[in-house]
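Note that this complex is displayed minus one protein chain, with the remaining chains in position.
== subunit A ==
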Amino acid sequence: MITATALDPHAATTDAGGLAQAANQPPVSELAGGANEFASGLTTLSASTPNLVQSVDWLAIAPPTIAAVVALAVLVADLFVPDTHKRLLGIGAIGGLLLALLALVPLSDGDRQTFCLTTAPETCSYSADHFTLAIQLLVLGGALLTALLSLNDTRRDLPAGEFWFLLLASAAGAALLPASRDLATLVVALEVASLPAFALVGLKRGDRRSSEAALKFFLSSVTATAVTLLGVSFVYGTTGTLHLTEIATRLGEVSGQLDTLAKTGVALTLIGFAFKTAAVPFHFWVPDTYVGAPLPIAAYLSVVGKAVGFSGLILVTVIAFPGYADVWGPAIAVLAALTMTAGNVAALRQSQTRAWSAVRLLAWSSVGQAGYILVPIAAAAYSSDDQIGATVAYALMYAAVNLGAFAVAALVARTHPMNRISDYRGLYATRPLAALAMGFFLLCLAGLPPGIIGLFAKVTVFSSAVDAGLGWLAVVMAVNVVIALYYYLQWTAILFRAPEGAPEQTTDGGGVAVLRAPSAITVAIALTATVAVALSGYPQLVLRFAATSLF
């Protein structure tokens, strides 16, 4: 073979061309059955005659599709299910999310693409690579835990049908977003993820704070989206394409007179995604929105909402605008430093006895955590090594433990509706397991042993910064880690203090009547705690993303 190549270069090129063509055929999998064969038949057709119908690999798009279909099914079913059986809707939604998660399993090779241009089969709008799969796992898993936490609320305060529809629709959008590889799909996915979220925040009927939070969230978010759209239109105008990979090549060839327009377009596009990650200065909506929203929705926003933001940011920066790394690199680095500092300092200033201080603290700390998540993206601008994996690994860790913390907060909110941090005092005496889990989650967020996964996730982020030569950012982050430790540890310490009024020396079996924890919340806490403990024992499970190229 080698000698033949050496002798006959022409034969070698045809050979390679044939291989490439073969690779573009979607692999016919036994699982996909008829749909897939049909799709591959279409591609074969399109290879011979130019065809405008794009092939669809249904298996590849299954995760967001299942979520969307179940969302519609739940909405329709809501009309026919009697009030006494509304619980079934929630179970259906949870089942749908589980199914969507299962649909990720056959994709684990991470080599599928679909909605490809018939003229240029390399350029696709949907890609199920490892990055997509990791973020989809995060988003769908986050939505599943949110659903578990909401199962009780929907029986009493929230309208069940609408709630489940909105949650699943938003999750579908969020799952579509990391897979999209053109700007139009990206913006549509962003809006599908965001619009239901506004409604979810304002869903507490007759609650003024809830509507106010929704309005705040809506107005600031819509402004950001408008700015993004303007940026997208500028980029489209200068490059003439919406596909991210095409933009990357064509931005390099922009003629001089359009250069300013292209740069403005890049900057404006980034702003919208920066808003979603709640980066400074687009973070002011966070605390009020989290406090006003139903607690599970605050959890959802803090995890899934952020995942939407930073995965979009990664896609546009690393895939679409790599040529402008000298513009967005420093900008994101500064943004990361400001975000973590503002978030942590504000979290530090939370008074323990203020109403809803627990949720407020989690909200501000999530702003701080968003700063850490941005660090590897900034590092990607400075270094040829792939740094994005560090962001993904950190985000997966953060998702598990932050949802866990919100789950415990939801449990405490049942007995202490004001959810002050001081309400957590003596939790160990009443609910020892929940207190231990909460302590573990908080220490993971702080990044101190025994929260080993939190520590190593931070180490990966640090190492990406050091690797990229961003020493100053690493030092800023180091200071922030110490600030964050103060409030996380303070909260942890409160968990194990003796309860108010009781003497320091507690005796076992004090006879305090403990409200039975609802099983859905218990399952959520157990699930997140198991994940966090398993990750701490074997961090390679998520950190392997940091070592490989995800795209």
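General remarks:
The definition used in the following text is that contacts are C-beta pairs under 8 Å (C-beta built on N, C-alpha and C of every residue); 3 or more make two chains touch, one makes a residue touch a chain; residues count from 1.
Following the convention adopted for this analysis, contacts and distances are computed from a predicted model.
Candidate names were "Ferrous iron transport protein B", "Cation:proton antiporter", "ABC transporter permease subunit" or "NADH-quinone oxidoreductase subunit M", and the UniProt protein name of the unshown chain is "NADH-quinone oxidoreductase subunit M". Within the whole complex, the absent chain has one touching residue among A:151, A:455 or A:550, and that is A:455.
Checked against the hidden chain, the listed residues A:72, A:184, A:493 or A:534 yield one contact partner: A:493. Among A:189, A:481, A:521 or A:550, only A:481 touches the chain left out of the display.
Touch with the hidden chain on the side of subunit A covers residues 389, 393, 443, 448-450, 452, 455-456, 459-460, 462-463, 466-467, 471, 474-475, 478-479, 481-482, 485-486, 489, 493, 496, 498, 504-506, 508, 538-540, 543-547.
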